Structure formats: C-alpha cells, structure tokens
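One protein chain omitted, others in place.
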Amino acid sequence: MTIAEDPATTSPGYKWVGTRMIRPDGFEKVTGRARFGADIKLNGMLYGHVLRSPHAHATIVSIDTSEAEKMAGVRAVITGADFPDPSGPAGDQDLQRNVIAREKALYEGHTIAAVAAQTRAQAKAAAEAIKVVYEVLPHVMSVDEAMAPGAPLLHPKLMTKGVDPAPTEPSNVASRAVYQGGDLDLGFAESDVVVEGTFTTKPVHQGYIEPHAAVADTTPNGRTTLWCSSQGHFTMRSLSAKVLGWEPSKLKVIPAEIGGGFGGKTTIYLEPLAVRLSQKAGRPVKLVMSRDEVFRATGPASGTKIVGKLGFKNDGTMVAGELWMAYEAGAFAGSPAGAGSMTALAPYTVPNFLIEGFDVVVNKPKVAAYRAPGAPMSSFAVESLIDEAAKKLGIDPIDIRLKNAVTEGCTATYGPKFPRIGFVETLEAIKNHPNYQIPLGPNQGRGVASGFWFNAGLNSSATVHVNEDGNVIVVTGSPDIGGSRASMALMAAEEFGIDAARIQPVVGDTESVGYNDQTGGSRTTLATGAAVIEACRKVIADLRGRAAKQWDVALEKVEWVDGQAQHVEGTQPPLSLADLARGWNRTGGPLTASAALNARGVGSAFSTQVVDLEIDPDTGHVTVLRYLTAQDAGRAIHPSYVEGQLQGGVVQGIGWALNEEYIFDRNGKMENPGFLDYRIPVASDMPMIDTIVVEVPNPGHPYGVRGVGEVGIVPPLAAVANAVDDAVSRRIRDLPLSPVRILDAILNKDS
Amino acid sequence: MSRIQVSCTVNGDSVDFLCDADGSLLNALRDELGLTGIKEGCGTGDCGACSILMDDELNCACLIFAPEATGTTITTVEGLADGDHLTPLQECFLEGAALQCGICTPGFLVAATALLQHNPNPTETEIRYALAGNLCRCTGYDKIVRAVREAAAQMREASA
Partner (left out) sequence: MKYFAPSTVEEAAGLLAQPNTKVFAGATDVIPQIRAGRPEPDALVDLKKIDRLVSVQRTDATWVIGAATPTTRLTGNAELVAEFPGLVEAAGLIGSDQVQSRSSLGGNLCNASPAADSVPAMVINSARAVIATANGGTRTVAVEDVPVGPGRTTLAPGEFVVEIEIDRPPARTGDAYLRLTPRTEMDIAVVGAGVRVTLDESGTVTDARVALGAVAPTVVRVTAAEAALIGSKLDDVALAAAAAAASAACNPIDDKRGTIAYRTHVAGVLTRRAAVIAGQRAAEKNGASR
C-alpha cells in the first residue's frame, strides 16, 4: 500500500515526535541485563566448533570424521553431506555452499565441518581431529586477476549475465549492470575540462563488536527454536529453512539483542549449522564465532577497481560521465556492483553518461551488505573527480556540486524521477556553517564530498495491544540495532496522544507478529514505523467507535485528542484510553489491531560532509581535526539516535578512508584477522562529529521520515581523500590512505 | 584434565567456580557465574567489551587466566548500579544516547568508572585516550565522550 497522506506532514507541532526520550530498553542495556546472542544458555546445551578451510581455493577430496566422532564429549559432527543439495536457483546453491562447502573450499575460512560437544575445548579438539584431504587450486584475489584471460575459475559454470550476446565460456564475472543516457562522445566533446583516473578500494569489514552467535534447540518431533542476533529473524528463518530443506514454519526464530550489524547480519552463517547439530545430537547447541572467524568468514564489503572520467563546462556544469566499475563479490556472486552503478552519479544532473558495473568472484569471503552497499566506492571515484575538476576550474567544491545537484523532478541516472529531496539543503547547510570558513594552517586540508542512497521499503507488520490499564504494547518484528524501540514508542505516543513512557515496544519472535523484512536499507523507522502508525490508527478508530457506542452518538461526533475520546460538541465527559480499556467487556472485547504493509513512498537520502585534517609531512600520519556532516533526515523522530546514525556512519567511513583493509598473504590467507591490525578507529583517533540534521519531509511518509542509517558512510572516503589533496597537493586514488601510502605520495612527487 | 576451584568476590558476593588452568576469566564469569553482561568482542584484549575491575584495576577479563582470580575482588557491569538506582555514568549514557546497539556499553561503563575514580575532571582528550581500549562501532564515540564528561561534572557537583 501507499502510506496515507496525513495533515500531520504539513503541520508538525508534534508532541512526542522529535523529542529525546530515554530508550525503553535502556535500563537493561546499561546494567548488563540485555541478552545478546552469545548470552543464551539452555539446559543440557552443547557447544559447537566450526572447522574452516586453511586454503583460499581447494578441491575437497575427502572428509573423514570418524576419529572426531569417537572423541570424549562429542555428540554430533556434520559436513556438507548433511544438507540437501538445493536444486533451485543458483542463488540458493550459493547460499548453501557459503554456509558449508561441498565440492570446493572457495576462501580461507570457508566452513568445512562442525562439531557439537559437551565443552568448548572438546568441540575444538574434535574439529581439529577431522581429517580433510584437499587438492589446492590456484586462487584469484583481485578483480584484475579474476578477469584476466585464462584466470583460474571459481565456478566452472558461471556465465556472465547482462552481456549481449550471452557468453559461451564461463568466467569469474557473474554479471554486468549498465546505466546509460545521452551521447557520451558528444558529452566529452562538449567538455571544457575532462578529469579521469583509476581508483581502488580494499575489502573492509562491517566491524560490529558482537561476533555472530546462534543457539538451536530441536525437539525429536522436529520443532526447532533458534535464537540468534541478526538484523531480521524472519529472514534468518527463511534462509535457514532453504539450506535445511525445510518449510520455514518448522522454525521459530527468537531474536536476541543484536550487537551491531551494519548490513553484515542480514544473512546466515551459523544458524543452519546449529540446527543440524542440534537435530543430530538431540540437544540444544550453541555456536559462537571468534573474532578471527568473523573476519575470515563473514561479510566484508567489496574491494573495487573503478575507472572514471567526467567532463565539465567552464562554468562547472557536468556534461559527461563514464564509469567502469568492478566489484569483488568474494567467493559467490552478489557484490553490490549494481547499487554502486545506480548511486554513482545519482546526485547530479548529467545528460550524457555510461556506467558499467561488474560483479566479479574472487577467493575471498563472500561479501555482505555494509551500510549503503556499493555506494561508498563509486562515490569515492566520482567525488574525487569532481574535486579535481573544481580545483582545475577554480570553483568552490560546494558550488560545483550546487551547480549540478539534483532537485525535485530531476530524473536520476538510474531511471526514476526524484520526489521532494533535500540534497541542495545539505550543501547549503555546510556552506553556511562556520566550520567551512575556519582558516587552515600549514599541512592542513579541507575536503568536501556528497553522497546519495536509497531507502528500502519492503515488508513490515506491527501489532498494537491496549492493556487493561490503558497502556499500550507495540509489537514489531524489526530488531532494534540503534534505538528503534524508542522511535516506535514515540510514533505510537504521537498517534495515541499519550506519554511515550506508557508505550511498551516489543520485538516479537517469528510466531508472535506478522512477517517483517530485516532491519537494513534504512527502512525500519520508515516502513515498520508506518506499520506501527497504521495499527495505532486502527485501534484509535476502534476506540472512537466504542466511545460513540457508549455515548450513543454518530461516529463523526467523536474525535481522538490527547489520549482521549471527546465529543465534538463537548456534550459528554471525555473517555480516556484507560476508561475505554476498563470498559472493553461491554464494548466489544479487547483492543488490538495489526497492520501489514509493503512500504512504498520511500524517500531518498542525501548527505554532504566536510572534513579538516592535518598531515605530518615527514611520516604521512593523518590527524582528523574536525568533521561536519549535514544529512536530510526528512523528520528526525528521535534526534539523538538520528545524530548517532550520522556520527557512526561517518566514523566508519573515516576508518575505511584511512586505515581499514583486508590484508592477504600470497597464499590468500588473511594476515590481519583481529582488531589490533584491522584498525577501526578508536576514541582517541576521532574529534567530535558535528551534525546538521536537515529536515525536508519525505512526502511519502506520515511524519515525513527518511531512512537515515546508511548514506552517512558514502561521502567520507572522498571527503578525506580530497582533504589530503588539499593539504599536501597529492591526489591519491587508492584506499586506504595509510601513513605509508601518503608518505610515499609526498616523497615521490610525480605519482 | 582436573578442574581448578577458584574462590573470589564478585560484585560483593563470595563465589566459587571451577575452571581449567588455561580457561579465561571471561568465560568463567559468563558461563560459570552467569554474568553475561560482560561481553566478548575479540577474546584477545583488543576491544574492551570484557572490561572489569579486578582489585580496583581496570582489566580485560579475556586477558586473565581464570585461576588468577583466586582471592581477588571483581566488579562487573552488573555490580555498578545499586538496585534500580543507576550510577551517574549509566544515567548519562541513557540521557545522552551514548549507546546504539549496546554491546560495547558494559565495557565502556566499567572503563569510564575506572577513569573517573582516578581523574574526576578529565578533559575530552583524556577521556578519549582513557577509553581507547574500548571499541564502539556504532556511535563514532561522540556521544560516549559527552556522556562521560557530563557524568564527571554531575559527580563533581554531588561531591562538592
């Protein structure tokens, strides 16, 4: 459905929306009571351990588990053979083979087998006693290697989709996405200035602090309960069921609290293994990854290679853009090359363009979504090139973006027309902020970049119950990663006109609320919020009806104001929510309603950011001095958590820009699978992250909400690179901008 | 492998547990004593999610062999509040939205408690360096640093 237009959109004056309530789950989270995935413990529970491939690419010749099965405490051992070979689409086979290898190990860390035993130590010892014979195969670790003629193939039947004519030979290129418009040759011919370059980025990990965990309990009659911390327990149910060869209804998934996901907890790794082990052992089984396993086996974001070229008129008008982009998918098809292609030039009106995105398999862990998947890399190339052009043309970096910025009614490079959007507002907010005028010292630089990301809509359900005391329970199926319970409570409070403290938001399991797609795609406040609003409105309609009945008046005579039913002429004493709840025996029973929707009306999110940094010219070390981000949130339901999303995304982006990267040795083994050498920013690396929350209401949402979770990570890569160039006059097109790389650029002046 | 019995004081209670010689204190506290407020983010001292106070010193429980706890006094996140009476740090974390997913929060609260015991009036830089052993991937640290600063101010005021 399309979310109903509501006068509230045009006349804010909200009482709860936009306030900073204390989150409903706060007490549990600051006292250590909140239960995350690894905190679940059941009676008789066994501990699992996963055996992983030590090779980047190898044929599995044989697996001998006999020794392991005999060891003390061991209750179950499983391999790929314990799962049905899915006959369905290639995607299902890939899903299953990523969970547990069958014919081949395709990356170091690929699951080969798993054990359940009475203690962790026993499980580990038994896993190590499994004898696997491998035949090591040559591996490919970059898009260049993978796309080279004669490259070793990961999948012997992989045919590139999206090329015409269709290829007859398999390759490591899974697909090609193309977006084009106008006449490229003409565009470049018309250009006064052309900037071009080749950009590379390394795989980076989402870096959530909570490792993956799953606990499964299978009863002999096959009913299974699964506890896991994920971004969507309904998705975990359907994906796990696919791998197990089950109907989803056989599985009940109970969401544990989730310790960060950023897209990385939208797919399954341990869940089907825990279920199968539990089924085989007849006991509950818990599987928890170590940090090392998280790095080696779960979703990084793609490494990329992007060749870009942009053409401009002397006045800064962008007239042509060409991008060739190859994204590493990891071991199975499915990189966000398509989304990267769609977003690359989306913020700008460019009449002539050709964008090609290739999805390329390599012998690395299969990539998973990471905040605005695909967009940061393509934006890094485009926003770096725009910066170069601005410098060449002598135009302020904000002005050149203003000159080309999309506004309402513009057609995006990926097709649709933009509705009301707030991109220009973010640019102006930065331009008018005092930070943008602060004079810089020697070796200091300022960098600007913008970014775009979609909001997903997808499916959401919510159920609203009124308790007999007039308090309200709001059940959704969207895990709360960053304070969404608070947003749900605020929206319900606004609808009912009661104190938000009287709303109890609950994240229900897969059997206590309707289907919900996962928390991701910046969709929860938007879409699940819309379902909550709709369910609240149904209950309110019911409440009004009951008041009308009680007063024996027509429904139109009853309005709902500030938590009570009022007679429009004031001829009756108002009936509060509690009054009506107390009387429900006489008016038709308990008060409850559900809503389910497939959200459309989704908005578009834009962000513009500016960073000031200082470089030590003798060591290449970067200090971030100040950071300012302006993002269009549509309407900030809980401003603190909106700011938090903005700040968190920025800092992840800074990490990506400066120091984060997967490092592999020549055998394809990861060399830095821990937080000491995979360097996410620490507190002392960062300044405060200043935020400007721009509010250009999304016309498609009752309160004007836009998703805010993702776009913040898009601009930092280029913003930092642009600032480095500003500080030391070196355009570096390869991330990360580590001290080693920056010093090299400084010393080798011609690079 | 014979298990070792360890007696110590945790959050004011005298407790005993059994452990292996090379078992980590983190696993012992979580599995044997059910103190799952302490989190494992890495198991190798890099993230601070397992921060505890042991004999008033800030430590990573994952970097301690469980038998070493014998005779010590340990405070975990579960021991910070007095019933439903939260500490100023806990209050300020809530007020200031200094947590998003909350997995890092127990470690930050314990580390910040240690900081404010030694330094009641830390600068922003001191807070950032003192908390550098605690990783947070959600917040970008901004609101955490502000919450600690605010709690410090409240605590100074209360004791003035």
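All chains are identified by letter, namely A and B, in their written order; residue positions are counted from 1 within each chain.
The definition used in the following text is that a residue touches a chain if its C-beta (ideal position, glycine included) is under 8 Å from a C-beta of that chain, and two chains touch if they have at least 3 such contacts.
Treat the numbers as computed from the prediction; the structure is a model and nothing was measured.
**Q** Kindly name the visible chains that come into contact with the excluded chain.
**A** Counted over the whole complex, the chain not pictured touches A, B.
**Q** Out of A:19, A:504 or A:672, point to the residue that touches the absent chain in the complete complex.
**A** With A:19, A:504 or A:672 as choices, the missing chain is touched by A:672.
**Q** Determine which one of A:219, A:619, A:667 or A:729 touches the chain that has been left out.
**A** Hidden-chain contact among the options goes to A:619.
**Q** Return the single residue from A:238, A:290, A:504 or A:587 that touches the missing chain.
**A** Considering all chains, including the one not shown, the answer is A:290.
**Q** One chain is left out of this view; which of B:37, B:96 or B:133 touches it in the full complex?
**A** B:133
**Q** Could you list which residues of chain B touch the chain missing from the display?
**A** 1, 4, 20-22, 24, 43-46, 48, 51, 54, 57-60, 62-65, 67-68, 70, 111, 114-115, 129-130, 132-134
**Q** Mind pulling the chain A residues that touch the left-out chain?
**A** On the chain A side, contact with the omitted chain comes from 290, 292, 618-621, 658-659, 663, 671-672, 674-677, 679, 681-682, 684-685, 738-740, 743-744, 747.
The definition used in the following text is that only the chains that are shown with their structure count from here on.
**Q** Would you pull the chain A residues touching chain B in the complex into a rising list?
**A** That would be residues 20, 22-23, 25-27, 29-36, 38-39, 41, 120-121, 206-211, 257-262, 288, 290-291, 481-483, 638, 640-641, 643-645, 647-652, 674-676, 680-684, 686, 688-689 of chain A.
**Q** Please give the residue numbers of chain B that touch chain A in the complex, ascending.
**A** Spelled out, the residues of chain B in touch with chain A are 20, 27, 30-31, 34-44, 46-47, 49, 76-78, 80-81, 84, 86, 90, 93-97, 99-106, 109, 124-125, 127-129, 131-146.
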